[in-house]
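The structure's right below; bear with me while I get my questions together.
Yeah, one chain of the complex is gone here, protein chain that is, but the others are all in their spots.
Let's turn to subunit A:
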Amino acid sequence: MRKSGGQKLLFASLCLCLIITVAACSSGDNSAKESDSAISSESKASNAEGTAQASAPSNADADSKYDPPVEITAVRGINGNYKFNEGESYDNNVWTQAYEQELGIKLKYKWYVDNTQYEQKIGLDIASNDLPDLFSVNSKDFNNLAENGMIADLTEAYNQYASPLLRSVLESDLKSFEALHYNGKLMAIGQPGNLGEQVNVIWIRKDWLDNVGLSAPKTMDDVLQIADAFTTKDPDRNGKNDTFGLALTNQLFGGGFADLAGFAYGYHAYPNIWIKDGSGKIVYGNVQPEMKTVLEKLQNMYKQGLIDPEFGVKDGGKLAEMTTAGKIGMEYGAFWNPGWPLGDSKKADPKAEWMPYTIVSVDGNPAVGAATVGISGFIVANNKFSNPEALIKLANFTLEKGYGKSAETEFSKFMMSEDGKQLFDLAFMTMAPTSKNIDIMHKVSEAVAKKDGAGLRGEEKSTFESAMRWLEHKDPANWVHYNVFGSGDQSAMALIEGYSKNNQIKVNEFYGSPTPTMVDKQATLAKLESEVFTKIIMGGSLNEFDDFVNQWHKLGGDEMTNEVNELSQRN
């Protein structure tokens, strides 16, 4: 977890390619700026695809231009590797020019720093209350800024100016949309994540399955049977008893690789999230009776030697080493696992045929995976800024250039140039439809089947090319693209789409910044929990689970539960 966190995160973010870069504006000396300028009435009303929300109010002004232009100051994180053409800079490029020509917005960056330092730098600006007009923050700072009245209410501007495309992205999931609100008011624009992408799949080595004569799992019993065979039947045919049935780390749940959350979903247990119980009350997943069943099953597996007796000292990085060394043939993990670490396994042993399978359940009810609403980067407007609607216009514009009608002709001008330059890095913000990865999967799989990538562009094109490189040259570095996006129904991303289609996603009832009791007690309770759970799996008495539940309630759990329920009623 520790050593590999960065690596995983890096890959996840590359894979999702939802790089939200941001800018903001300074308030400082430009109090006299033309912010009062009336919004030009010559609306273009050219929105050909005004089909989206019937309920949406007229968006005739969505594309209107500021005349005279308004100057907005901003700050942003940058991708330090970007190579500019002659004469270009963050202050002067296709995006800033288009903002000025098409929107009448003169964007001035107060500063830019590398993405890795952005959070610190904006933290300083917040602490010294020297904030630009538009800027991006994380969820914790978002809540604090909203609470302290430092950012603008965007509700009205959104209702008036948001384009159908922007609405369809932001409102694709109502919980995510709610996360952009504070006390019922829209206070930020942000990229919602795709919830299905958070749910694990079961990664299994198909070559091992064939060796032990088993087929894809349909129920949890099948999973246990596979684990048993992978331990006892020498799945790698090396004549040595040196493999384990199921991978797990000392973190147990979470991490996206060798992550037992998917295993728990099979028994209808929901680790680390808050769920509604039968009576509609919100309760904590880890103290529900289903969790006891999960621990009991794991304990049995431990006793039978199906899991590594030393798992208690091994983190994700160690597990990745074991996987690469061919000791592991089954793990619950995120769709991006072929990037890390399964790709390494593939490089070490080309026979390793990792395949994704949908999570399964112990009974007739399908397994449901858990997801937490996530917004990557809250873009907010300074409360002192008099044109907050500019943020909505910029968001409209960004989506239009990348995914709207204009993308058909201007994609290579704004998003990715013909020679592969990531022009979207230059934009004030980046946004994409939440179904982006699934759309890529469909297009790439279709193209791969036909072996013809005509008409693909940008990410679709590069993903297609990589997938073909794998198919034609068996270059393991390109296997990930084929496995995740290019193999039709067998793509990991197709399983993710299935989760959404088949209603196999349960949304965490709690999101946002921690409640006061969580702040005080979470660390203590988390320590207690990981100690007890690990002990039980390693053969401790199952009664310890009941003791833990009692203690959890006593040491702050009850207060947390009340706070979470109150919060959900307030929203």
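Following the convention adopted for this analysis, a residue touches a chain if its C-beta (ideal position, glycine included) is under 8 Å from a C-beta of that chain, and two chains touch if they have at least 3 such contacts; residues count from 1.
Heads up, the rule we're going with is that contacts and distances are computed from a predicted model.
Q: The chain that is not shown, which UniProt protein name from "MoxR family ATPase", "Metallophosphatase", "ABC transporter permease subunit" or "Glycine cleavage system H protein" does it carry?
A: UniProt lists the chain that is not shown as "ABC transporter permease subunit".
Q: Where the complex has a chain not shown, which of A:Thr155, A:Gln422, A:Gln490 or A:Thr534 is the residue touching it?
A: Once the missing chain is taken into account, the touching residue is A:Thr534.
Q: With the missing chain put back, one of A:Arg76, A:Lys110 or A:Lys318 would touch it. Which one?
A: Of the candidates A:Arg76, A:Lys110 or A:Lys318, A:Lys318 is in touch with the missing chain.
Q: In the whole complex, not just what's shown, which of A:Asp91, A:Asp114 or A:Glu310 touches the removed chain?
A: If we include the chain that is not displayed, A:Glu310 is the one touching it.
Q: What residues on subunit A make contact with the chain left out of this view?
A: Against the missing chain, subunit A presents residues 2-3, 123, 126-127, 140, 144-145, 148, 150, 250, 309-310, 312-314, 317-318, 514, 518-520, 522-524, 526-527, 530-531, 533-535, 538, 555.
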